[in-house]
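What follows is an incomplete set of chains from the complex, kept in their original frame.
Every chain is named by a letter (A and B) in the order it is written, and numbering of its residues begins at 1.
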Amino acid sequence: MHVFKATIDSEIMKETIEAISALVTECRLHTDDNGISARAVDTANVAMISLTLGKQAFKSYEASPGEIGIDIAKIKNVFGMAGSKDSLSLLLPDTVQKLQISFGSYHYSVTLLDTNTIRKDPNPPSIQLPGKVVIAGADLYEAIKAASIVSDKISFRIDPEAQIFEMRADGDTDQIDKVFSKEDVKDIIFVKARSMFSLDYLKDMGKVMGKADLVEIYLGTDHPVRFSFPIAGGAGHVEYLLAPRIEAE
Amino acid sequence: MHVFKATIDSEIMKETIEAISALVTECRLHTDDNGISARAVDTANVAMISLTLGKQAFKSYEASPGEIGIDIAKIKNVFGMAGSKDSLSLLLPDTVQKLQISFGSYHYSVTLLDTNTIRKDPNPPSIQLPGKVVIAGADLYEAIKAASIVSDKISFRIDPEAQIFEMRADGDTDQIDKVFSKEDVKDIIFVKARSMFSLDYLKDMGKVMGKADLVEIYLGTDHPVRFSFPIAGGAGHVEYLLAPRIEAE
């Protein structure tokens, strides 16, 4: 029997669901004694999320190993009704395929998805991404928004010679670039790297990453990018992996 | 000749018109020496409003018995132009079918509807609703919004045995309920009662009731619900009556 019974600040649960909803509309939440986790890939196989939310993020937590099939849009609506200071109680009852969510004097009972109908969890690919930059999440999101004015793609580049990290978008007629020197970033590993990405995906991810103090960006050349950042004040963690777009010369 | 000449805080007049506009797009305002009043039923005959705004709600007031045909949407636009601290002057001139509205240095002249073309005022039905709950308007509106996430109808129930008042919505797959014990309400009469209502109507009414400190709810079983609450800081009063939805078992 799958046991899941937990209490958590509503804001932490909202932040967790936001991170997932940037990529997928349904997912499989795994529970075990250490906390909850999810790994999912978007329908176009372009972006992947790996998320963990440790037991310590919860006010109370009790769970056996198992899976919960979540309709992300529906659960967002329910959590959206909770005030920012509400505590959410989550309970998987014995008998039915439902998740009971309570806060204040409210009790929701949400039918779960059959986990067999949800796409299989992806395996994390093993790729070497030697370049690394650590910047403020707000700076990253701002650059993504700025780039979308002129184009639908953006390139990330580490230039060891110029000693810079550059985000750059080239539109049909216009271009924009944002350059970070060593002083503008928290940390940087100067390995030559350059890849281009679709802004479609980055805009949704960027909204989530914009709330993180610092985001680690791992880069290669014509390789995926990996973004890594904490959620829930450090009690949880998200990794986004995004495939590159091939540049037509 | 119909005399109507009054001055009133713009916020009170806006609140009054809001309460009416939750149900109808035009109505007949009655005036007499005691104040103004309106009674109207929506086009589907499902909901009724009875509203009074006493003379004491006005800064100055002079009126003979008579009727004024109001286009609610248009008058909302005009009142919407007034600042929250403006005083509105309302005047029915002798010669034309218009209402003159002034505030600041503005003068509006709004053509009135022919009261013969407006649906006849309904008679208030005499119904016994033995159950009663008095709760905060904000709590009522919140429960209505929460219910609309999972369904298009909501049931109100007083359970004398469990000593609770419950609002509950059952959707196709999900459900939500909000339970009030005796401590959560201002007052309650524990008579067994349970009726179900359309959220379509309740959402608009709820927005108005959400601003009232306290709303009296009168309930029966498979009977209409009556909401009763003050407006204009007690100088006015609104009653909404809403027919039940029959439950298909």
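Here, contacts are C-beta pairs under 8 Å (C-beta built on N, C-alpha and C of every residue); 3 or more make two chains touch, one makes a residue touch a chain.
Values in this document were obtained by computation on a predicted structure and should not be read as measured data.
The complex is built from one repeated protein sequence; 2 chains are visible, and the structure file as a whole lists 3 copies.
One rule holds for everything that comes next: only the chains that are shown with their structure count from here on.
With angles rounded to a multiple of 5, the C-alpha fit of chain A against chain B returns 120 degrees of rotation. Separation between the centroids of chain A and chain B, computed from CA atoms only, is 45 Å.
Remark: chain A residues 74, 77-78, 81, 98, 104-111 touch chain B in the complex. In the complex of the two chains, the chain B residues touching chain A come out as 142-143, 145-146, 149-150, 173-180, 184.
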